[in-house]
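A protein chain is absent from this complex, but the other protein chains hold their places.
On to chain A.
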Amino acid sequence: AAPLAAKPSAYKVADKLTPQKDVTTYNNFYEFGTDKSDPAANSGKFKPRPWTIEVGGLVAKPQTIDIETILSSFPMEERVYRMRCVEAWSMVIPWIGFPLSALLDKVEPLGNAKYVAFQTVVRPEEMPGQSGFFQPINWPYLDGLRMDEARHPLTILATGLYGETLPNQNGAPIRLVVPWKYGFKGIKSIVKITLTEKQPPCTWNILAPNEYGFYANVNPKVDHPRWSQATERRIGEGSGLFGGKRIDTLPFNGYADEVASLYSGMDLTKYY
């Protein structure tokens, strides 16, 4: 990871930051293995440069954009967000990135574009989790957002964290961050963004539709069928085995004031 400049932003939670070491060694990124220490251990061969993202679908100006162009044409901001994993742990991460809406503006979405679909790179030769005889997921990893979610000012494409470009294990060179949703919605190492009229397929939703919904909004009242979502363990609190304690999970991960209106009138136990 190289230094990456960013201007401060108003989107900054007051919680204590999760240590950089924990943010970069405790990851779910099945492309590099299913254990949380696998991504840091197995992503050394991954090459995040050169890199392009193909942006297309229902847009007036489809284009393939180089990562260097992205870094130079969009002003980078530092945003301190909470990140809540569906597995009931959480972190506080100083991301560097820019609003997804800025990129969408550039390609000029058509009137019938209702959703945004994302796709992760497939490189079995660089991503050991994508080869081998037991594959937990059908690659590529897919995810998507509704257009109003994608255009929400909190939704960013992140290119760095802790003042540096993204480490491979965190989704280099560019990933999605949607702080009010469970972490798995934050699709990593994006190569393709497609605007669609229909709700796009999402990897975890395909894998277990009764457990992982399209929306995946953090919700302490809607439990995962197999475990509670009422509390979470904040990573990096305390030292060693003692001192870390569970905290209550907040509706929309604490971003209810900003985003609850997106879902007014929707039954959140049905659209989980």
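Note that in this section a contact is a pair of C-beta atoms (placed from the backbone, for glycine too) under 8 Å apart; a residue touches a chain by one contact, two chains touch by 3 or more; residues count from 1.
The definition used in the following text is that contacts and distances are computed from a predicted model.
Engineer: Can you match the unshown chain of the complex to its UniProt protein name from these: "Protein-methionine-sulfoxide reductase heme-binding subunit MsrQ", "Chemotaxis protein CheA", "Energy-coupling factor transport system permease protein" or "Spore germination protein"?
Structural biologist: The record for the missing subunit names the protein "Protein-methionine-sulfoxide reductase heme-binding subunit MsrQ".
Engineer: With the full complex in mind, choose from A:G56, A:P128, A:G163 or A:G244 the residue touching the hidden chain.
Structural biologist: Result: among the candidates, A:G244 touches the missing chain.
Engineer: Among A:A5, A:L110 or A:A208, which residue is in contact with the omitted chain in the full complex?
Structural biologist: The single option touching the absent chain is A:A208.
Engineer: Of A:A6, A:L58 or A:V86, which sits in contact with the chain we cannot see?
Structural biologist: A:V86
Engineer: Touching residues of chain A against the unshown chain: what are they?
Structural biologist: 18, 21-22, 25-26, 34, 36-37, 86-87, 89, 134, 136-137, 207-208, 223, 226-228, 230-231, 233, 235-236, 239-242, 244-246
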